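Shown here: the complex without one of its protein chains, the others still in place.
Up next, chain A:
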Amino acid sequence: MEPILTINNLTKKFGYLTAVKDLSFTINKGNVYGILGPNGSGKSTTLGIVLNVVNRTSGNFKWFDGSITTHDALKKVGAIIERPNFYPYMTAAENLKLVCKIKGVDVTKIDEKLEIVGLLERKNSKFRTYSLGMKQRLAIASALLNDPEILILDEPTNGLDPQGIHQIRQIIKEIANQGTTILLASHLLDEVEKVCSHVVVLRKGVKLYSGRVDEMISSHGFFELKCNNQKGLLDVIEKDPVFGKVKVEDDLITAFLNQPLSSEDFNKQLFKEGIVLTHLVQRKESLEEQFLQLTDNN
């Protein structure tokens, strides 16, 4: 696979505080990556370093094959960090024109990208008259101007209303479907879960996990069960070595698996024992549960 960004033993210290500690990971072409971590875990600092705005203390990183300077590499990258930063006195089109000049892109792209984020009708309004959602969408248009090889988004839905969040997610999904590599930093787990195939989990600047989302925790998932004969059901489960931990909340039983078992086989087996279920759901831990488990255990 073709690497886009390689980070090796990156460390950043702000005085006594170590914001990023010995971090290494690689971003490959074509995947959608998430950087997960609570507030202050070093997500934005890491992105700041690779984006040339924060100086590293030690370690190194390289864009693509490492043959071009960082600021030239950034011309092939689209990035949005924290808040949309534009010149308030310029219109959307003028702001994008400036970005085109910096990136060395043709200005004909402006209308095309404004269309994607649905701001074409407002292209001649001054940036300061925009709502936060519109500003964020303009930032995405700006990041897309150079048809980037990778799109970096740092908390893209922060501070937006539900409609705005939905719009931004929709746009991200469309971009991901076109095969653009995406790196999404967020503390909103369902956001990452919905769009990312790979994650890097950080806590206090230390990497806890990096790899595929579905391999984050080696578990076989669990069943959620309801039954009118709850006691009978519990007897069966507790006798069966396939099941590990069992939780009971009111009439809902949650049984964790020690080894793979399909819901079909389990249902047949219960039926033979004379137990009829009223509710059967097989699930894997959500990213949130996995994440909390990861950050708690370490």
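General observations
The definition used in the following text is that contacts are C-beta pairs under 8 Å (C-beta built on N, C-alpha and C of every residue); 3 or more make two chains touch, one makes a residue touch a chain; residues count from 1.
One rule holds in what follows: contacts and distances are computed from a predicted model.
One chain of this complex is left out of the view, and of "Predicted transcriptional regulator", "ABC transporter permease", "ATP-dependent Lhr-like helicase" or "YCF48-related protein", the protein name its UniProt record gives is "ABC transporter permease".
Residue-wise, the contact with the chain that is not shown comes from A:88, picked out of A:88, A:159 or A:211. Annotation: of A:99, A:216 or A:277, A:99 touches the absent chain (contact as defined above). From the set A:11, A:28, A:52 or A:158, the residue in touch with the chain omitted from the display is A:52, counting the whole complex. One of A:79, A:201 or A:270 touches the chain omitted from the figure, and that residue is A:79.
Take chain A: the residues that touch the chain left off the picture are 14, 48, 51-55, 69, 71-72, 74-75, 77, 79, 81, 83, 85-90, 94, 97-99, 101-104, 142.
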